[in-house]
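The structure appears right after this line, and notes come after that.
Every protein chain but one is kept in place in this view of the complex.
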Amino acid sequence: MTETITATSGSHSEVEPGHPPTATGLSNEKVGMWAFLGSECLLFGALISTYLLFKGQSKPGTIVPKDVFDIPYTSVSSFVLLMSSLTMVLALAAIQRGDHRRTRVWILTTALLGASFVAGQCYEFTTFVREGMNLRVNLFGSSFFVLTGFHGAHVTIGVLMLLSLYSMSLRGKLPESKAETVELVGLYWHFVDIVWIVIFTLVYLIP
Amino acid sequence: MTDAAATTHEPGPVVKPSPAEGGTHHDHPSELEYVKIAAILAFITAAEVTVYYVKALKGVLAPILIVFSLIKFTMVVLWFMHLRFDSRLFRRLFVTGLGLATFVFTAVLTTFHVWTR
Partner (left out) sequence: MAIVTPSRPEALAPADRLDTPTRFLRRPTGYTKGLWGWLTTVDHKKIGLMYMGTAFIFFMIGGFEALLLRIQLGSPDNTFLRADTYNQVFTMHGTTMIFLVIMPLSAGLANYLLPIMIGARDVAFPRLNAAGYWIFLVGGLFMYSSFLLGGAPNGGWFGYVPLSRNMPGHNIDYWVFGLQILGIASLTGAVNLIVTVINMRAPGMSLMRMPIFVWMSLVAQFLLLFAIPVITVALFLLNFDRLFSTNFFNVAAGSDPLLWQHLFWLFGHPEVYILILPAMGIVSEVLPVFTRKPLFGYQVMVFSGIAIGFMGWGVWAHHMFATGLGPVAVSAFSASTMFIAVPTGVKIFNWIATMWKGKITFSTPFLFAVGFVAMFTIGGLSGVTHGVVPADTQQTDTYYIVAHFHYVLFGGSMFGLFSGAYYWWPKFTGRLLNDRIGKVHFWLMLIGFNMTFGPFHILGLQGMPRRIYTYPAGRGWDVWNMVSTIGSFVIAASVLTFIYNIYKSRNSPLVGDDPWDARTLEWTVPSPPPEYNFKEIPLITSRDELWHRKYTEDEHGRAVRRELPEAQPVMAGTEVEPSGEAHEGPDLLGADVGHGGEGAEEHEPHIHMPSPSYWPLMVALGLPIICYGMIYKVWAVAIIGGIWTMSSIYAWALEPATAPEDTPVHGPDTAGHDVEAVPAS
């Protein structure tokens, strides 16, 4: 995944022999990822504030959060996602040490935890739909599903990236020198986690 | 032109390895420290859910929950995302986006009188 531009940039945090260094000494990909995450704040900010705008404004008699939310259930899936951040950072520590077996274990665990989060959300949403809440029914339905749907899509993309890393590592294509690739996927993954921290509080917990 | 076989010598700046680079990270958390942070995060999550159910705290529920989630948010960003130890540039890039989002969307919601309805 790391685009190695030989003459134009130092694409790894560590300056490799033959790689001209960058003006800041930092890798292009890492600067790019942080810039991208900065822009994602605006994306989720817009979705979250749309939700907050519509909070409590749905027409009376239509479905509201307390009709459908199952806080214990969602707490468990929040916990799962939170722990996946831990396993992600352990995976990074492992590859930086050169321990490829451990790296794979932690990457796969992260992917599985992320996948369970998404699966949990799918189950949660189908339950909501069965209870009469869908995209169309009112402001709450539209804003809830679109906000959490966007987040879930981001998690899914993260899981796909993690599985790709796993496969690359199996085939020997993820050596220690490419630890930064794991770091970048990790940054994305943690970002998706912190967005959920905000969503869980603002959407589920705050009345 | 002499020395034809050599690759073009492109003088670079003095590369100061930042703490995040290279094999030896002196201020890089250990695995145990990561687990401790995760434990704190789990504990705060449990606290959030507990507070949610305590009826006596209903009036101050929102502020407490917001504080809790801010703590979790910050801890993940600073330690798991390594922002505490990395170059200031990354912090600036992220904080600019975060700050801008907070500012403009708070302003938008204010014009809709969301806080006072």
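Should a chain be cited, it is by its letter among A and B, assigned in written order, with residues numbered from 1 in that chain.
We take it that a residue touches a chain if its C-beta (ideal position, glycine included) is under 8 Å from a C-beta of that chain, and two chains touch if they have at least 3 such contacts.
This is a predicted model, so every value here is computed, not measured.
Which of A:T24, A:Q96 or A:S116 touches the hidden chain is settled by the complete complex: it is A:T24. If you put the hidden chain back, the residue from A:S58, A:T110, A:T148 or A:T201 that touches it is A:S58. Although one chain is not displayed, its contacts with chain A can still be listed: residues 1, 3-9, 20, 22-24, 26, 28, 31-32, 35-36, 38-40, 42-43, 46-47, 50, 53-54, 57-59, 135-136, 138-139, 141-143, 146, 164. Hidden from this view is one chain, which touches chain B at 1, 4-13, 89, 96-97, 100, 103-104, 107-108, 110-112.
Criterion: only the chains that are shown with their structure count from here on.
In the complex of the two chains, the chain B residues touching chain A come out as 7-8, 10, 12-13, 15-18, 20-23, 31, 34-35, 37-38, 41-42, 45, 48-49, 52, 58, 61-62, 65-66, 68-69, 72-73, 76-77, 79-82, 87, 89-90, 93-94, 96-98, 100-102, 104-105, 108-109, 112, 114, 117. Those residues of chain A that touch chain B in the complex are listed here as 7, 13-15, 18, 20-21, 23-26, 30-31, 34-35, 37-42, 44-46, 48-49, 52-53, 55-56, 71-72, 75, 78-79, 82-83, 85-86, 88-90, 93, 96, 183, 186-187, 190-191, 193-194, 197-198, 200-202, 205-207.
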